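As you look at this complex, bear in mind that one protein chain is not there, while each of the others sits in place.
So, chain A:
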Amino acid sequence: MTRTAASGRAVVVGAALAGLRGAEALRRAGFAGSLTIVGAEPHPPYDRPPLSKHVLTGEVPAEATRLPSLVDLDATWRLGTAATGLDRHRRTLRLADGAELPYDRLLVATGTRARPWPNPHEGRLGGVYSIRDRDDAASLRAAFAARPRRVLIIGGGFIGCEVASACRSLDIPVTLVEPSATPLARVLGTHLGAVVRALHEARGVDLRCNAEVEWLEDDGAGHVSRARLAGGGSIEADVVVVALGAVRNTDWLAGSGLSADPGGLDCDGTGHALDEAGEPDTNIAAAGDVARFPHPLYDGRRVALEHWGNAVEQAEHAGRLLAGCPSEAPYGALPTFWSTQGGINIKSVGLTDGADGLVIAQGSPKEGRFLALYGRQGRCIAAVSIDCARWLPAYAAMIAERAPFPPIRRGTDQPAGLDILPPGLPEKPQR
């Protein structure tokens, strides 16, 4: 179909970071038609990273996280109204309030939700929280302000570790239960995970690795009182934070004929959504956590990245595409993320999945400042810095060009010999 950038009806589903940046990119690329932004939450777009950090410590009010916009969007906002269905033949979106919204160009940026505790009854007990949205963070902040006797965190991923760190900053006793041998094992591997474990233990986090919570106990009045561990043992806690990762919000696409499941909505390299036959729907693009796309840097492996930077860059790519000004190259921004916890700054570029070797390329774990480079089959695939961020761009360039692994030796600030260590990652990529 031919498209003029000037006209038509654009709808963005999802009013968070990717939806906002995608809408801005549409306008910046010259789209002058009508623009509607649909959001399930009642809030205008806000930034999530502070929610698991300074919002919990009370330094930032949850409502202070509203995102800046530098573009006059001239948009109609449908906030507090989830999308519930998509009819691609009629090019119409169905909303939770029964309204129908026609579109010519649709950006899907519905993101993820927290994976709930598997037992719904236990998950509804008072004192059981998850943290994904602004309102979740405000509720958990209120619980922390009431000085719980002990917080139990289920899951030692980034969110779980950041929440544990916030508890210790508030001097609240905290136990973190993680099934792997270390926290952050899925993304960093157990070699770096052990560094993170030591950091949190030194700050007083009661870390239970190789452990799992089997069930949560009711105090008889509908509030959680205790967690029973698999294999025996229990932990008394009046606040439980379920930090088991996220599920992509694709349920509303059921019956649309698009290729979507809880792992994401499939897109091609240009950013168009794919139907169940694998054909692109050129009226629809996807961006952010929900979009699963073939990453050119990793042999076209399909990934859905829950990264702040990916939400921004992929949304800009998708916005231009829908405006009729697509980028020349397929989307393939280098994955990046950061996490601050326990007073340290963890930053990463690339994807560690499948790494078969790791070297400490800069600095020294003993000094608490270092950069670890991950390799796979003789190529650099990822780098993780611990309080060593200024070295990261140099290694990002090596990862982008798939430079040989192990890398150059005897560079500035490098240890004399680079031992290749086992990274300790799970056997199979889990994305």
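Convention: a residue touches a chain if its C-beta (ideal position, glycine included) is under 8 Å from a C-beta of that chain, and two chains touch if they have at least 3 such contacts; residues count from 1.
To be clear about the criterion, contacts and distances are computed from a predicted model.
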| item | value |
| --- | --- |
| Among "Ferredoxin", "Carbon monoxide dehydrogenase", "Iron-sulfur cluster assembly scaffold protein IscU" or "Glycine/betaine ABC transporter permease", the UniProt name of the subunit that does not appear here | "Ferredoxin" |
| Among A:Pro179, A:Gly245 or A:Gly309, residue touching the chain not depicted | A:Gly309 |
| Contact residue for the chain not shown (choose from A:Pro42, A:Pro118, A:Gly222 or A:Gly300) | A:Pro42 |
| Touch with the omitted chain, as defined above, among A:Gly33, A:Gly80 or A:Gly245 | A:Gly80 |
| Per the touch definition above, residue among A:Phe144, A:Phe158, A:Phe337 or A:Tyr374 touching the missing chain | A:Phe337 |
| For chain A, residues in touch with the removed chain | 37, 42-44, 47, 49-50, 54, 59-61, 63-70, 72-77, 79-80, 308-309, 312, 336-338, 340, 343-345, 347, 369, 387, 389-390 |
